[in-house]
Each structure stands twice: as C-alpha cells, then as structure tokens.
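Of the protein chains in this complex, one is absent; all others appear in place.
Which chain is which? They are A, B, C, D, E, F and G, in the order written, and residues in each are numbered from 1.
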Amino acid sequence: MNRDGLKKLLEEVRAGRIDVDEATRRLARLPFEDIEVARVDHHRELRLGFPEVILGQGKTAEQIAQIAERILTESSNLLVSRTTEEVFRRICELAPDAEFHPQARMISVQRDRTERGYGTIAVISAGTSDIPIAEEAAVTATAMGNRVSRVYDVGVAGIHRLFGARQDFESARVIVVVAGMEGALPSVVGGMVSVPVIAVPTSIGYGASFDGLAALLGMLNSCASNVTVVNIDNGFGAGFVASLINRKR
Amino acid sequence: MNRDGLKKLLEEVRAGRIDVDEATRRLARLPFEDIEVARVDHHRELRLGFPEVILGQGKTAEQIAQIAERILTESSNLLVSRTTEEVFRRICELAPDAEFHPQARMISVQRDRTERGYGTIAVISAGTSDIPIAEEAAVTATAMGNRVSRVYDVGVAGIHRLFGARQDFESARVIVVVAGMEGALPSVVGGMVSVPVIAVPTSIGYGASFDGLAALLGMLNSCASNVTVVNIDNGFGAGFVASLINRKR
Amino acid sequence: MNRDGLKKLLEEVRAGRIDVDEATRRLARLPFEDIEVARVDHHRELRLGFPEVILGQGKTAEQIAQIAERILTESSNLLVSRTTEEVFRRICELAPDAEFHPQARMISVQRDRTERGYGTIAVISAGTSDIPIAEEAAVTATAMGNRVSRVYDVGVAGIHRLFGARQDFESARVIVVVAGMEGALPSVVGGMVSVPVIAVPTSIGYGASFDGLAALLGMLNSCASNVTVVNIDNGFGAGFVASLINRKR
Amino acid sequence: MNRDGLKKLLEEVRAGRIDVDEATRRLARLPFEDIEVARVDHHRELRLGFPEVILGQGKTAEQIAQIAERILTESSNLLVSRTTEEVFRRICELAPDAEFHPQARMISVQRDRTERGYGTIAVISAGTSDIPIAEEAAVTATAMGNRVSRVYDVGVAGIHRLFGARQDFESARVIVVVAGMEGALPSVVGGMVSVPVIAVPTSIGYGASFDGLAALLGMLNSCASNVTVVNIDNGFGAGFVASLINRKR
Amino acid sequence: MNRDGLKKLLEEVRAGRIDVDEATRRLARLPFEDIEVARVDHHRELRLGFPEVILGQGKTAEQIAQIAERILTESSNLLVSRTTEEVFRRICELAPDAEFHPQARMISVQRDRTERGYGTIAVISAGTSDIPIAEEAAVTATAMGNRVSRVYDVGVAGIHRLFGARQDFESARVIVVVAGMEGALPSVVGGMVSVPVIAVPTSIGYGASFDGLAALLGMLNSCASNVTVVNIDNGFGAGFVASLINRKR
Amino acid sequence: MNRDGLKKLLEEVRAGRIDVDEATRRLARLPFEDIEVARVDHHRELRLGFPEVILGQGKTAEQIAQIAERILTESSNLLVSRTTEEVFRRICELAPDAEFHPQARMISVQRDRTERGYGTIAVISAGTSDIPIAEEAAVTATAMGNRVSRVYDVGVAGIHRLFGARQDFESARVIVVVAGMEGALPSVVGGMVSVPVIAVPTSIGYGASFDGLAALLGMLNSCASNVTVVNIDNGFGAGFVASLINRKR
Amino acid sequence: MNRDGLKKLLEEVRAGRIDVDEATRRLARLPFEDIEVARVDHHRELRLGFPEVILGQGKTAEQIAQIAERILTESSNLLVSRTTEEVFRRICELAPDAEFHPQARMISVQRDRTERGYGTIAVISAGTSDIPIAEEAAVTATAMGNRVSRVYDVGVAGIHRLFGARQDFESARVIVVVAGMEGALPSVVGGMVSVPVIAVPTSIGYGASFDGLAALLGMLNSCASNVTVVNIDNGFGAGFVASLINRKR
Partner (left out) sequence: MNRDGLKKLLEEVRAGRIDVDEATRRLARLPFEDIEVARVDHHRELRLGFPEVILGQGKTAEQIAQIAERILTESSNLLVSRTTEEVFRRICELAPDAEFHPQARMISVQRDRTERGYGTIAVISAGTSDIPIAEEAAVTATAMGNRVSRVYDVGVAGIHRLFGARQDFESARVIVVVAGMEGALPSVVGGMVSVPVIAVPTSIGYGASFDGLAALLGMLNSCASNVTVVNIDNGFGAGFVASLINRKR
C-alpha cells in the first residue's frame, strides 16, 4: 500500500464506508505493507533501465524460465548470470530477442536500451584467464545502460601494455579491475586515475593463490586509496556497483 | 503507537476531528513507530526479572556509572560485565547494595530476586583457568533469576572426576560447559545428558590452541547432537541463552 | 541392570539363592552395566517421542536397512539423515508407512505422533539455496514431536520480507535460523525476539565464503546475546537442540 | 614536458637552434618526463578541493610538520590521519586554523571549503566502539568537500533503530557502513537503498572475530549487490572513495 | 666399508700392497661409504621382523610389483599401504601367500611371524567411519610382529561404551587412538591409562572439521600429558611408532 | 571399593547385618567409586617415581607453595613447570633441597632418585633459542628417573654438526627433537635412527613462522615414519611421553 | 619507436619534410611507444637463447598451436608448459623436431642450442612424487641453454642418500630443490653449499600438508640464509630464475 492507497482508505473511513475495526485490522499490517511499498519503489527504481537479475547457478532451466517469464511481464530487461547455453535455448522460447554471452556465462534481454550512465565504465583484466569474470562485469554494466570500454590482458608483469592502453580507461567515470594471482593490477590502475576503482579478485592461480585468497588480500591492502573490493569472482557485483556509481541523477 | 492508539486515530478521522492528510502523514511513519512499540515490548519482556546489561570493556567508570544510574531508575536489577573493582566502588555510591564478583569480573545489583527459571542451570568447567569465564556464565544466570549449580575442574583427562560429580549436573534443565585447550568436555557431558548443552570455548591454552580456535572447532564438530556453541570466552552469552532456555513460561 | 534389578539380586543373595561369589562376579561388571543402565535410561528418554537417528552418509542401503529394522523392533519412530531415494525404497519394504523428505534428504517413520513440545519451533532460512539445511532442521523437529513453522527466503538484503513474516516466528519458543554467505540473519532475528536462536551456517556461497567459514564466524560474533551456533550445514543438530529446548517437562 | 613544450622543442629543431642528437637525447627521457607531467596533472586534479593526506602513523611530529608545511605552500587544505594531539599542537604553529578531530584521530586544515559533492554522504556505524573508524570516514569526506550525515549505533541486533534513522541516510548519494563483530550491517543497509554502499570492517570484537576477519568475510559475502569493501579499520579509504563517487563533474 | 674393511685396507697399506695415493683416493670417499654402511645397518635393523613398506598411492600395479619382488628376495615380510585389490591380484602372482586387508587398503606378506613386541598394542577408534584408518594402524602393527587389540566405535559422546571396553586396552603397552570430528577421544583415553597414547586425527567430519584440522588441533592441545600426534589419516605412521615403542630389546 | 570390599558387603547382606535397601543404595554409587579406585591405582602408578607436576603458569607463589606442600607429604618428588625464581625461593622454605632450573623455568625436588628408564633419552635442539624448551623436556625426563643426553644447537643448515654428535643420540631408547623455524630437524634425526622420535615445534622464528605453525606443520608432515608430534613449545609433554616410552616394566 | 627511429623523425622535422604539428602528434604517443621499444629490447634479450614460453593450462590444442606458430617465425626455440601429449601431436605438425617431456608435461623445440649458462644447474628432488615438478624445472633450464644435473629421491629422512650424491650438486652454480610434505630438503642442501638455492614446495602430501602449505612455510622459514622460495608446484619459475642466475654476461 502506497501513500495514495493510505489516503483513500482514510477517506473511506471518514465517509463511513469502512468501519474503524476493519481499518484498524488493515493498518496493523501496514508497517510491512509500507515496507512493501518501499520494495515496490525499489523495484521501480531498478526498472529504470536496470534489469532484474536471476542467479542461474543451482537452478534448473525450467525454474529459470518461470522466473524469467514473470520478470518479462513487468520489465523490459532481463539478466541471467552463471548460466548455460542450454538455459539460453529455453529462454529463447520466451524471448526470441535474448542474447547469450558465452564468456560471461550470461543471458540478457535488453528491450529498453536507454543510456543511464553519464560516463564510461572501463573493465580491465590482468590475464586472459580472468576474462570470463571481466565479461560478467562488462555484460552487467552494459545491460544496466552503460557504455563499457574493455581493456584486457594488461597484467602488471608487462606494465607497458597497461600504459599503451591508457587512453582506453583514463577518461572512464569508474573502473572495474579484474585480476587473479597476486592481484596487483588494481593498485597500479588506482594510482593512474582519480576515479573509483572496483577490484575483483579471481580464483585464477595455483598453489599459494589459495583459490583467490592471495589476490583478495592484495586488493584489500592496496596502497591506492581509491580501490574498493568485492568477493572473489564476483564480476556481477562489480558491474552492478559500477553502474550505480555511474548512474545519471 | 499500539493497536489502541491506531483505533483512536481512526475514530478521530471518522469523527472529522483529524483531517485525512494529517492522518496520512502520521500513519506514513507508523512502521517505525510500531517497531518502536515492539522495542518497548521487548524491553518490558526483558524487565521481567532480566537485568539490563552493561558491557564494561572500553567504557570509563564514569560512563558506566551514568548508564547504571539511568537503568536503576527503571529497573530493579543491573549487571556490568568485563569490569573492575574500581568501577565497582563508583557503582557503590549509586547502589550500596551492589555486589562485585571478582572472578567473573562482574558487578550485579539484584533487588528483584524472583526465581524465573523452573529448573537448575549447571555450569561446568574443564580447568581452573577456565573458571573466570564459567563464573561469567554463572553470575549472569543467577542475576537472571536462576538456580545455578557449579561443577568446576572436571576436565576430560581425569574423566572419573566428571563421573563423581554427575549428580550435580544430571538433573539440570540446561548445562553450560566451559573449556579451553582441546575443548572436549562438552562432547562428553553432552553424551551423558539429554538436555541442551551450551559450549563455551576459552582462549586458555598455548601454541596450537591459537587463542581458542582449537577449542572452538572441537566444540563445533561435537559428535553429541545436543551441543551448541558461542564465541570464544563468551561466558555472558552462554549464561544469557541458558536463562532463556530455562525461563518459566 | 537398573535399581530394581540390583535390589532383586541382593534379595536373592540374602535368601541364599545366589551365592556370594556368583553375586560378586555379576556385580563386578556393574559399573559398566550401570552405565549400561544409564544408556538404557537415556534410550528410554529418547524413545519418549524422539526417534533413533541414523546418519545415512557413508552407509549402504543394506546397512541402513539392517539398523532401521533393529530400531523399529524397539521404537515407534525412525529418522535417517543425509540419505537418498534409493535407500527410501529399501526402507519401504520394512516400513510401508515411511516418508521421504527429498529437500531434507531424510526418511522418517513416525508411528507415535504425540506432541512433545509445548511451543512452536520456527525455522527461518535466508536464501532458497539454504532450504535443504533448513528442511533438515524442520523435519528433525517434526519427527521429535514439535509443531514447526517455516519462514523461508527472508535474507537480510530484503529486510522487509523478514518483517512481513514476523508473525510467523515471533511467538515461537525457539528459533532455528539457517543462512549462508555472510550469515547475518541470526543477528537480525535475535534482536527481534527474546527466545533462544540457534544459528546454522551453510556452505552456500563462493569465493571468500570459504565453504561456510564466513557465515560461521559471522554467527559466532553475533551482537545479539541470544544466539548460539552449530556446525556448518548441521541442520539436524539445530533441529535436535531446538526440540530439547522446547520439550515439555 | 607537456604538449606545448614538445612543440617548442620541435620548432627549435626545425629552426636548427637545437641539433638532432641533443633533441634525441632529451626526447629519450620523455616517457618518464611525460609521466611526470601526468603526475602534475594528477596533482592538479587532486588540488581541486581534495586535500593532500599525510598518514601520521610512524612519523614524528617534526616529520609531519615538515611535510605539512610543504603541502600548505601549494594547497589550501591538509589532512593528517592516525595522529595525536601532540602533533596537532605542532601543526597549529604552522596553521593556527587547524582543527583536531579526537575521535577520528585526524587533523584538518580546510581553507577552501567549496562544496564538491552533489549529494550527501551518509556514514553509518553499528556499535559505539566502531565510531572512531566511522569518524575517520566522516572527517575525510567533509575535508574533501562533501556534506556528511552521521548515523551511529544502529547495529543489526536492534534493527528498529536503523529503521528509525532511515530518513537520515535514504537520500544519500553514497553510504559508508562501519561495523565490527559479525559485520552484518552493510547487507541490511544495502538492501534498503539503491546507491553504492562502502563497507568498512573494524577490528572490534573478541575471540572468533580474529581482529576483524569475521566482519571482513561477512561483508565480502554480502547478499546485497551494491556493497564493496575496504580493508579492516580503513575509514579513511572509505571516506576517500565515497568522495570520488559523490564528486561533481 | 665397515671397521674391519678399514683395518684390512690399512694393513694392505702397511704391507705395501696398496700404495698411499690409491688408499687416499679410496678413503676420501669413506664418509659416504661409511654412511652407506650405516644405511646397511639400518636396513639390517629393519629386517629384524620389520617389513619394508611400499606406499601404494601414486604407483602403478606394475611398479609396486617390481619393488615388491626386489624386497621379497631379501626380506621375509612385505607391506603395501594405500593400495587396491587390483594390485593385490598382481602381488599374488609373486607371493601366493599375500593377504589383502580391504578396510586398511593394505597388502601384507608375513613369512616371518616372530613376535617382536613384549606387550599388546591397542587400537581404539571413535566412530565407524574412522575404522579404515584404525585398521591401517592395526595391520601395520600386526605386520611388525605385535599382538593387537581392536576397540572400535567408542566415541566420547557415549562414554559408557569406552568404559565398558576398558579391559581391552588398559593393559596395553601403547595405545593408538583414531578419531575425526572433534578429536576428543585421545584426551579421555590418555587420562585413563599411564602408557603412551598416539593420536591419529582423521578427515572424517564436515563443515568446520576442515578435513581433519579440528581433530588435529584438538589432539595437539590435549590436556592429557601422555598424548602425541601424527598427521591426519596417518594410520600407518601411528602403527609404526607404536611398534617401535613396544619393541623388545 | 575393590572386589574384596564388594564380597564383604555381600556377605554382610547375606548375614542380614546390612539390609537390602542400604546395600542397594551403596551399590548404586559403585560405578563411580570403582572408578575412584582406578584413580587411586592411577596415582599409585604415578607415584612409582613419577613426580606430581604443578603447572606454574597463572598461579601465585602462595598457591604453588600450598599445592607443593600437600604433594610433598605424600610423594618424594615434585616438579613445577613454567615458574620463576621468586616461586623457587618460596618453595625452598618448604623443601630446602629443591633445585631451580633457570633455562627450563622449572623447580624440582627429587628425593627418590631411583632409575626407572632402561635406556637413555636424548634431547636434541636445533637452535640456541630452542634450548629453554629442550631443557623443559630434559629436566622433566630427569625428574622422572631417566638418564638424559643433551645434544644442542645442531640445526639442519649445518648438518655436519648433527653427524658429529651422532654418537650422543644413536644409542638412545627414545629421542626428543626440539626445533623452531622450519622444523626440519626431526625428519633428519628420524631417518638416522630406528627408535621413536618425539618432535616439539617451538614458537621461535618470525614472519611466516606464524608463532610455530610452520614448524608444527613441517613436523606433522615428516617423511620419517618414526616421528610423532606434541604442541608448540610443549617440552614438558615431550619429556613426559619419552619417559613413559623408556619406562622399565 | 627506438632511438634510431626517433633520430630519423627529428631529421625529417629539421629537413621540413614532416611538419611540427604532425611530429608533435606522433611524439605525444612516444612514452608508450618508447616503452614498446623497451618491450622489443626485452624481447631481444629474451631471444638470446631464451624461449618464449606458453602456459598450456586452460588453452586448447588449437590455441597453443596458433601461438606456437607465431613464436616459431621469430624465434628458434619454444617451450610449452602444463600441456599434454595431444597438444604435442598438434605441435609436431608445425615443428617435427619438437620434443615431448612426459614427466614435466612440457613440449620443447630447441633449434638454437647455444650454451648460455657458465655453470651447471642442479635440480634436486626429495621424493619420487616430486619428480614431475623437478622435471619442469630441469626441462626449463635445459631449454634456456644450461647444463642440468638431476639428483632425485634424496629426501631428508634418508640423509645418507643426499650425502652420497653430493658430488653431483656441490659444484653447481645454482641449485633448485623440490620437496613436498615437510619441505625440509632446501635447508639441508642450503647448509651444504654456498650458492643460491631456489626452493620449490610441491603439493605432494596429505592431511596437514594442506596442499603444499606446510612445505611452503617450512621453506620460507629456512634457517639456511641462501634459500629463496617460489610458489607451490612452480617448477617452471624455479628453472627460469636459476637460468637467469647462471646466465653468462
């Protein structure tokens, strides 16, 4: 129930069409309905170009299809993460305009392509093995209405490659940096720009990388003050926050 | 605002004494006021013999005295944890009937001594070094209106001592077991009784005890199904939950 | 041998029907028989509506069937945890009234349905992926003679859902809260109620969740004093302890 | 050397006033001089209302004073973190308008008070013990030209307090959430808003908090997609990034 | 070269049958030859009833057969650990008297059955899942010429079972205790006897057992002074050391 | 109550001098009394030349003196570990023949100097910083009636020193090896002898030694099969177990 | 652009054949082009007998073949690590002189066999299971133009084997030591020689080896000052650095 509904109910009470006991009963549940309203607001907010996102992992193709169908009745856009080509074929039956992003392992439907970011989001990855996570960030940011600039395979052990690509990220409004192994790239990029850098550690590596722990700790201890960190392999989260930072107001 | 207040407001609306806009404005804030009511309920609940608790750690004697003064205007009982004799002397100025529990490092004021538990709470400790944490649990449970039975220094490496003391804990409604080092005691006790056992790992030990981690992991992996665990050295929490379990309804 | 048996033996000795040497021999084993008695008592206690539980993991269908057969000769109820549909079909040959709980991965036989708890046990889960563990707790509590209220998919990132469901758990005698990822839900629930909360961390998550470690540590450090914790994914343990807390005396 | 300097050099070469070998020698060092230029650009960027920051930890009062003196000849503003009142007295000799922020342990000089953020930055803290880190974030954000809204002591175990304070943070452009122990607050706040949330774990806690590790892991595993994380106790970093996000373009 | 060989060489030198340079050359390599001698002594020592042991893990059936063949030319006994029935069939071609121990996953050939221990070695296991590791210890100790007493499934949560079996281990010269989960059994056993206890943590458990880490830490922190520990799942090592302790002199 | 006492009681029952109810009551407590007997046996065992040991850490001089006084009335020998010279002076008032071992931080009274081991115990340490822990083992073994051979400062980075000292340990019945840093010494020693080796990791080291964790893990993973491990810095435990292994039967 | 290209450009400017604006534009990109030059230099350096290396892991046979083809147009030598025999067959189509090293899981093409090291590189391994990693180091060093001496299966638990093989490594210019389990071998070898020792921990082991962590920590804490460490299982890195150390100047 939103503010208008509330007003209408009170007018019914005033007019005597709803008695006080009935209104009391209805309003007693208001706190949560009102929060429900908040949820609706929140949803409306999100619908402003931001897709509802389905985490594909651990769901069957059929379950994903059901959720997708419900979302697409209310929303122009859709995003499915950590999914497969098999799910994509199932989604195509509902939405023939769906796209599959094999590296990012994502499905997107983007009927509303309004640009909602006022700058560019750069997505930088250290190694070729980090590209799937970088793509997850890039596809998410694109689906949320942003221009995205990809700068891949510019790890710190060949720092000239990063310098050579500087023009591709130095004018971005926010930068996502994806790296495994020692996770040093966000610090270097962070020192070269004056915008927020979102660091994504990946589980790429072996031995003392401990499935991304080394990269995670490295990024948390970055000597560059403009770096924040998300979970290991959380390309989606990085793309999501980057979109919020870049969002037009 | 509770249900009666809500009804009254609606009647005022119906009677035309409060206009719809004003009522809408008031009700829009209702969720949180209602939650506010919940808080008051919650407080009332707690006041039913359960003292307000002040965590003494990191507060000055003067800060503790101020909070204590405010509590004692509304409440019969008071509990201060992780505190010192110096604070106790300051509290005595406010409440000459305050007691100091040096081992538990707690201060209690207990003007309302109604018994609120319907059984006994047994507090068992493995070693003499674990006694301060055991006492923190015991003093908390006593302050919350329970009969408490203490069984100390019955570690598993002398299992006959535990058996010898069985009559002191086998009729308890809930048992708190405090142990450092390998933390094995809760499993043994858990296998001897059919009531809930709350395990408290302590930081007692050295080397590979890693400040209580060994005891904590041991307790979490207990092969006795009736064991739950609280944080390392959290005697207060164990005494608190034990009291909730033992509370008369 | 219980107290009556002991008395009878002594009377036989007194009456000269059993000689002293024979009685000495029998009694020399008494400590353990007496403990055996304790075990029998313990069993009797458990039989009062509490099923014998078989941990299915690592046992063959045939092994489980043999244990189940022995239990069902002495006991009305049976519970098998971490099992499969294949085992269920085998158990059905013994007990056609057996039920399979696919989400909880449990089999139950419940011929004695006496209600043994005096309140309700609420089982709350954060995400849909946590439901199998939540169901393990719920099925256990049901099998042990409790009324169970399920509140699923109310994670903290959509706190209004939890508030909306408040009526379903705020009158419970004890609450089991199941959550993976950051494990924040028990703290929030703990702050809303004044009954014991048993927190179950799950291994749901990825990256820095470290197979449930993040959730486990979060729950152990809960700022709500009424929270205790069991092992990662230990839904059975949580349901078991909740039943002990809720047991009628 | 900037582009103009480069052009001038080439004109000198063309005019024959500088010979080719000399020009070659000068240009061979160009990459680093140009990067040097970048550094100057970078500095100019930072000077646009962003203070130079001195990390006080591990430096003597005299060392800090010398660096501060140099900064204040070029810059209107100054910020010293992790410092003491003794250092403050030394800075006052240089800058009588310096301010000391005892909770944040920071010194600021703010001669240029241009507002550079276009929204508000909210800083939320869970417990009273987390306030020093929250203040570090708040003072940093203020010094960088932002309006800051403080919402303190609203931990998740009393969720109604957070709801009661919602109006103080729901319109912010970016939110910093500071929490120790289980670190659950960022997830709850993250679920209530649609702006970026920067989570700061603190080392507040004991036992299984492992000096902030529990809070850190909790935040990294947040089920709210708009949460990013900085290092344990890194209030400055959070305030810095929040300012970059909020910066007018 | 042993002492006699050395003496003979010197006598040849004295007699002028070997010249000084040649003798110098031979003796320059003496350190390692002498150590070589030590190795031979060491081997002789081991041959006194102790089988050569082949770690089967990571070797093909053919490789194991080749090593076994070489051992059996010099030695009466043979032991292969962490192996399979397939390897057993291959070994049977060489040694039709070989035995396969399926639970222990070991093959033994024991042609020399001299008893070499002067007491009994007891092997105690906590749960049924720990039996394979316990069997590895028991088969090793048997193969090394010891009488072995097995006491299985006497975990601490049913302490009466351990007491009931006391006569089976209280007269042992050394005890191996195998336990997973919380690893509490060695402490309890250690407190009941006055002989050395060798604790073997197993990887049995789930969640916070962290593949045996919880049991390992528990055992290292044992409050019983007569407990030493071997690696997780190292039943062979425990059986080996127990045999050395029990060896007749 | 032992078997004779039991028989006597039954005869009294038979003779009618004790009635059945009284006898039942007495026998109901038998399990624990019998265990009590076990405790006495255990004590007698220990008294056979093994001192009662007081852990000095965390006890006042006065507390230690009181326990020591009680022990010395029943026992010839006494051992206090982790203690100070101040405590020693206090003990001297009770036992002027007490000795202080400053490196081991132990006090011993040894009135009964019967030799109880049939071989020698060698105590080997890697570095000079490990000597206090090595001395704790050596003093314990001496106080328990063993001949002890000390071989100090023979770390693996100068392996010739270890070889040079071989005659001092190769004839020992059991060897204690104390090492910090990488903890490699027990593996090397273990490979040179065919007796049990008890490895004691020490907290000596810095950085990635993590307070002895590196040495502990190294020792647990020893490739020598005759190595078992005790807790970090647990020299006493190693000396105690070594004495049990070496004990005459 | 290298120094010659730069000079040529300036001469064109001087001669008026390129105007100043065009030259400015070209030079503005110089920093990175110059770094590009550095890269080329770097490549030239590497081409001096050092193969380009392809990490095979995670690449298809086709991808590897494409990269290999490109390398072999510019370079005489090629090295593929962590690869398979299937890839080898594909490479043979391009380079019939390719060799496969099954233990090292590497493919090499070595058309330029100039010796580039001035001493020998010794590669020592502790156990037979460590040989694949040792071979990775040895094959890398050979491919980089070094004489390599292999000393395998000389673990510390049979130290005489290491001594017996001393002549095979004591004259090396640099030594690579590969060990799993406790990782003690580098310390022992380090103490026997006065050249750099590169320690490679392997993931060989079980239980508390924690996938190579025990060996890694042991090596980092080596008491021999001439030991440095690379990542777990990083035989390639060790062989690479050893080659750089041994390189003729």
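Criterion: a residue touches a chain if its C-beta (ideal position, glycine included) is under 8 Å from a C-beta of that chain, and two chains touch if they have at least 3 such contacts.
As the structure is a computational prediction, the values presented were derived from the model and not from experiment.
Put simply, the hidden chain is in touch with A, D, E, F, G once you look at the whole complex.
Note on the undisplayed chain: of the listed residues A:Gly56, A:Gly145, A:Gly164 or A:Gly207, the one touching it is A:Gly207. Only one residue from D:Glu135, D:Glu182 or D:Asp233 touches the chain missing from this view: D:Asp233. Within the entire complex, the positions of chain A that touch the omitted partner chain are 126-127, 155-159, 181-184, 187-188, 190-192, 205, 207-210, 213-215, 217-225.
By the touch criterion stated above, the residues of chain D touching the omitted chain are 31-32, 35-36, 38-39, 58, 201, 203, 211-213, 216, 231-234. For chain F, the residues touching the absent chain in the complete assembly are 129, 158-160, 163-164, 166, 206-209.
Note that only the chains that are shown with their structure count from here on.
Counting the residue numbers that touch the partner chain, chain B and chain C have more than half of them in common. Measuring from the averaged C-alpha position of chain B to that of chain F gives a distance of 40 Å. Per-chain CA centroids place chain B at a distance of 50 Å from chain E.
For chain B, residues that reach two or more other chains under the stated contact definition are 31-32, 35, 38, 158-159, 192, 207-209, 213, 216, 220-222, 225, 231-232. In terms of inter-chain touching, the protein chains here follow a pattern that is not a line, ring, star or complete graph.
Going by the touch rule set out above, the chain pairs that meet are A-B, A-C, A-D, A-G, B-C, B-D, B-E, B-F, C-D, C-E, C-F, D-G, E-F, E-G, F-G.
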